[in-house]
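A single protein chain has been omitted from the complex, and every remaining protein chain is retained in its original position.
Chain IDs A, B and C follow the sequence of writing; residue 1 opens each chain.
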Amino acid sequence: MTPLAPTAAPHAWLARQSRWSWFEVVFWLATLLPFFLFPTYLTLASQVAIAALFAISVDLILGYAGIVTLGHALFFGLGAYTVGLLSARLGWGEPISGLLLAGAVAGLVGFVASYLIVRVQHLALIMVTLGLGFLAYELANAMTWLTGGTDGLRGVSMWQIVGTFRFDLWGYTAYTYSLIVLFLGFLVSRTIVNSSFGLALRGIRENVTRMPAIGSDHSWHLRKIYTISAALAGVAGGLLTQTTNTVGLDVLSFQRSADVVVMLILGGTGRLYGAILGAIIFLVARDQLAGVNPQYWYFWIGLLLMVVVLFMPKGILGFLAKLTGRRD
Amino acid sequence: MKTKMMFATILAAGLSWSVHAGAQETVKIGVILPYSGPFADAANQLQAGIDLYIAKHGSEVAGKTIELVKKDTGGPAPDVAQRLAQELVVRDGVDIIAGFALTPEALGAAPIATEAQKLMVVMNAATSIVVEQSDYIVRTGVTIPQLNTAFGQWAFESGVKEAYTLVADYGPGHDAEKAFAAGFTEAGGTIVGADRTPVANPDFSAFVQRVRDANPEAVYIFVPGGAQPAAIGKALSDRGLAPPDTKIFAQGELTHPEALESMGDTAKGIITTYHYSLERDDPLNNEFREAYREANGGRSPDLFSIGGYDGMHLIYEALKKTEGDTSGDALIEAAKGMAWDSPRGPMSIDPETRDVVQTVYIREVQEVDGELQNVIIHEIPDVKDPLHGTQ
Amino acid sequence: MADQQPIMLRTNALRKNFGALQVARDVSLTLPRGCRYALIGPNGAGKTTLINLITGRLKPDAGTIELAGDDVTATPAAARVRKGLARTFQINTLFPELTPIEAVTLAVSEREAVAGQFWRRLSTQTEAIDEAFEILTRLRLADVATQPTRTLAYGQQRLLEIALALATRPKVLLLDEPAAGVPKDESAMLFSVIAGLPEDISVLFIEHDMNIVFRFATRIIVLVSGGVLVDNTTANIRTDARVRDVYLGHGAHG
Partner (left out) sequence: MSNLVIVLFDGFAFGMLLFVLSVGLSVTLGMMNFINLAHGAFGMLGGYVTVLVMRQLGLPFIVALPAAFLAAAALSIVIERTLFRRLYRAGELNQVLFTIGIVFVATAVATYFFGTVQQPIRLPAWLRGTVEIGGIRFGTYRLFLIAIALAITALLVFGIERTRLGAQIRAAVDNQRVAQGLGLNVEQIFGITFALGSGLAGLGGALAIEIVGLDPSFAFHYLVYVLIVVSVGGLGSITGSFVGAALLGIGDVAGKYFVPEIGSFLIYLILVAVLLWRPLGLFGRR
């Protein structure tokens, strides 16, 4: 190694950590491929984009701050119901303001919940998130007069985006719109993880007991990222409502909370792209396997999860990174 | 904008070509069901009904071949059902969408039927409002008010004056509670108490004890099929709530064959309302039942099976009537007013509401030749869903 | 000379029990500005416990702690650090996957209250990075500044412990066996780094090697069974018979 000028070295190195690589450029260009290659898969693609955004929101807390959650559907569902109720009960179907409000509502509840979350660790943390998720589900079921209960909320209809683009049957609008929101959400998340705040989160993940000894009020950091993550999950939920015109209790279900964690670990945590890759692999595999056999597809998904753990302990993206010899 | 138009043109061209090419000899039916997840059993039974109909009547109709495209929601998941319906139309070029064991999934897919102008056959989802969501929906299953309003009326006429209702705390349960209470109170009866049990409820003892405390003349029960019927049945008998001291009324799920096997003699005397009665002695039904058991390793058909079976019948007959025209408008016109003899008994499609009209059977669990059966004690013919037009 | 300096840290009758075991018995200490004090005592004397009490990791059952004249007994650990009370750990307590430059920059930005800025790229926090690199250079860690901590040599990790503490710009620095596990020749180097710390920092260090203690400490506090046995200048301790009996008698490496 050639010695670098003492001050330039760390700056250059740190700048390199957050620089856009050509992998990323290629990846985002590739997200446009469905328009050309799989035009009949655009609705699936839009749901993949939504799941990816949701998985990114979980990656922010799980992958970067080490908060394991089995109840993040709480915020996804809040966003979904916010948009749904706005349209069905108040007649407001404007998509962009709806999304912002979905994020705000979910973020607000996330902020309140974060006071509980930072009090517990390990198994207790997982179980508290799980408990809160179930409480939200049961609450939505109990408030059938508002939410429509298990039948789902009826009467949701979205206006055209910026007054021009109608949500069409083929999913052009849905995918374009979801992709743009995903990209924006990704940019926000990327900015966060590459900031000094992101560094503090990694510090918490790496060694939470050291944080107070360097003067860090880490529970405030945790509350902050939890709130941001909740807001992002809410946006993802709102997006689902807007692109499907439906909201059912399943947006709040334990299944959804568990699936998103599975997607994230599958792809690889703490990398943002792992969340996206995991969502793609999980949902596409599921779609294709269920197409072959609608009854037993989860056998193969289960096998996939086991194989990934045994042979790619850092997720699929971690495995790929290792193959190409890149630093984590 | 320009490129977007270009995509759209290419896509539309591609689509119309594929749909056109397909339309020559096959009729594609997209089946949307929760094949995996908590409602997998419903999906499997419904699919078995569909398969039996095709096996029996061949896959050729009106000169075309029937082809099924199955899609799993893993649900209840209205958003997935919506997407799958969209994909079936756009990607697979189906002519008809069918299935729908669960109300939220039918509601999710309904707008697609309207937009794509495709016939949508709801084979089970049992909430009244389902058929109102699109002009292209027709239902071949049952509606909960249809079964329970008439049942409530009959219950009062049979001499019961006071009843307690205990239903699962979700859409269908709420509907059942409302429908039974409406029929019962309109006839002159009184509801002395009403409780709702959590949908994912492993243990009923607390609720049953509440019923016991109220000591009503009769209790009306609605629980989803699966594990809960046997569980609540046993909890009732453990608390000494059993006919004839306390009458037990329920929708037919409570006494399905597996539940009867598990409950044993304690099930005797339970009275249920249903549109399909397994042991009803009728040549059509006997043949259907035996063929079904043979094809499914001895498993008996249930409400899902008969919904799927009759749903296929409706599709076949409608296609014959339109001579193979698969447009949604032609098919829905053909379906309106259609009447036929099903293994469940005579049934028809209401030309106004496109909803199912059928006989409601009141049955009592009795021992016949050493086996517990639901024996029909009363029939109410040509029952329509009482809620249409009232909401 | 140090005795004329203002008192930076004072503990008044600190007491802590773990069940029936008394691990701190009315410990009263004063650290003037710029001091170089050593805390010695046999294993289990309660030295680390005392540091944990002072830094707020443990709550005392009785007694008070003053930092630069302010009572900080009820102040959370992180806030004490921000007020200028830093420590290192006997067992490496680092961030394995972070590089030293990242870890120290983190500590600097926590001090400067910019660690919560999530909208600015880390690499644009130039001042924090400059300062972090300056600290690393001072502690001879510049060469490994961009390697993950877990790949560093053990001695380098010990230095990083100190670097992290320095990044908080402490007024009082408590070093819990900074040379623990470090070979003898390297530990001398390590202490020469400590000796070279800014003169206005008050340093209290735990160390077993009496040669090092006598060389670097101006005053020595001997802790036995949770209580202060002796608190005196190095010169006086050398000749104190009690210290020889209870502590040195047990062997300097006890």
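Everything below uses one rule, namely that contacts are C-beta pairs under 8 Å (C-beta built on N, C-alpha and C of every residue); 3 or more make two chains touch, one makes a residue touch a chain.
None of these values were measured; they are calculated from a predicted model.
Shown chains touched by the hidden chain across the complete assembly: A, B. Of the candidate positions B:85, B:230, B:278 or B:383, contact with the hidden chain is made by B:230. Among A:12, A:112, A:180 or A:306, the one in contact with the hidden chain is A:306.
Of the candidate positions B:44, B:133 or B:153, contact with the hidden chain is made by B:44. Although one chain is not drawn, the whole complex shows that of B:161, B:210 or B:336 it is B:210 that touches it. Hidden from this view is one chain, which touches subunit A at 62, 68, 116, 119-121, 123-124, 126-128, 130-132, 134-135, 138-139, 141-142, 254, 258, 261-262, 265-266, 269, 295-296, 298-299, 301-306, 308-310, 313.
Touch with the hidden chain on the side of subunit B covers residues 37-38, 40-41, 43-44, 169, 195-203, 205-207, 209-210, 213, 226-228, 230-231, 234, 237-240, 258-259, 261-262, 264, 266, 297, 299.
Following the convention adopted for this analysis, only the chains that are shown with their structure count from here on.
Relative to the centroid of all protein Cα atoms, the closest per-chain Cα centroid is that of A. Farthest chain from subunit C (centres taken as the mean of C-alpha atoms): B.
Centre-to-centre, using mean CA coordinates, subunit A is 42 Å away from subunit C. Here the spacing of subunit B and subunit C, counted between their Cα centres, is 73 Å. Look at where the CA atoms of subunit A average out and do the same for subunit B: the two points lie 36 Å apart. Shown for subunit C are the residues in touch with two or more other chains, of which there are none. Multi-chain contact residues of subunit B (touching two or more other chains): none found. The part of subunit B that touches subunit A in the complex is made up of residues 4, 7-8, 10-11, 14-15, 33, 35-37, 40, 43-44, 70-72, 74-83, 86-87, 89-91, 103-104, 107-108, 111-112, 115-116, 127, 129, 133, 169-172, 174, 198-199.
Listed in rising order, the residues of subunit A touching subunit B in the complex are 35-36, 39-41, 43-44, 47, 138, 141-142, 144, 149-152, 154, 169-172, 240-241, 244-251, 255, 290-291, 294-295, 297-298. The touching residues of subunit C, when paired with subunit A in their complex, are 55-57, 76-79, 81-82, 86-87, 89, 93-99, 101-103, 105-107, 109-111, 114-123, 125-126, 128-130, 132-133, 137, 142-143, 145-146, 164-165, 167-168.
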